[in-house]
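With one protein chain withheld, the remaining protein chains of the complex are depicted in position.
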């Protein structure tokens, strides 16, 4: 059984946006040569998340806007008063909270060398504090 | 190490409901003969989710109702204005957003041929745009 770990990079262009990474991940799966196994995609950031949804730009906007409304910028966050690591004020507690709500990994079965996605399922990196260059760990275990 | 992929089907009967799939998944685990390994349950739809909670019908109602209130039907969604793939109006952006909040997969350890669930843990398919027939990919890797 093979155990492969690849890094994938994604550039975001807005502060909050869904970026379709389905093709990028599909290419890593195909390159791996693994036919049957498990895929785990893991974002290495605390202000991004991963999710699965339908490839409709309007829906991508709706999801981003929902997260912005559900966890508003202009609330009173303790994180904003003092940021221990850097000795400066942090200003993005809402980005962190949104990330925890959506989750940091997706685990997807592989069969016949492909992800077993439903017809409408696409994979998204959710940028919550962009624009930035983001890194994903893409792990494939199988045969 | 074995790598097994089974399909499970679930019929929903309401637009939004939690459906207990614990026994259905347990039977697939037992049939697999895998004693020690990992189970990944993956829904293949963009308007369903998977979650773990307690087997109380009242709580199932509470979770469904919370999702309906948290992401209301009668908001102004961009997805509703034009739906690229079908050339028609979509009407269920809220179902998609609820699905992203809850997540599309559950990953559970297996030991002694059983899921290592806590005493109150049950597995649920969360229907968010029913009633429909839904399909799950149930993957088991182990020995």
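Note that the chains are named A and B in the order they appear, and that numbering of residues resets to 1 at the start of each chain.
Everything that follows uses one rule, which is that contacts are C-beta pairs under 8 Å (C-beta built on N, C-alpha and C of every residue); 3 or more make two chains touch, one makes a residue touch a chain.
Nothing here was measured: the structure is a model prediction, and the numbers come from that model.
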Quick one: which of A:8, A:68 or A:104 touches the chain that's been left out?
-> A:104
Contact set of chain A toward the excluded chain (per top definition) = 1, 3, 5, 38, 40, 42-46, 70-71, 77-85, 90, 93, 96-97, 99-101, 103-105, 107, 135, 137, 139, 141
Those residues of chain B which, in the complete complex, touch the missing chain = 1, 36-38, 51-59, 61-63, 65-66, 70, 101-103, 106-109, 111, 116-118, 120-121, 141-143
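Note that in this section only the chains that are shown with their structure count from here on.
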So what's the Cα centroid distance for chain A and chain B, whole Å?
-> 20
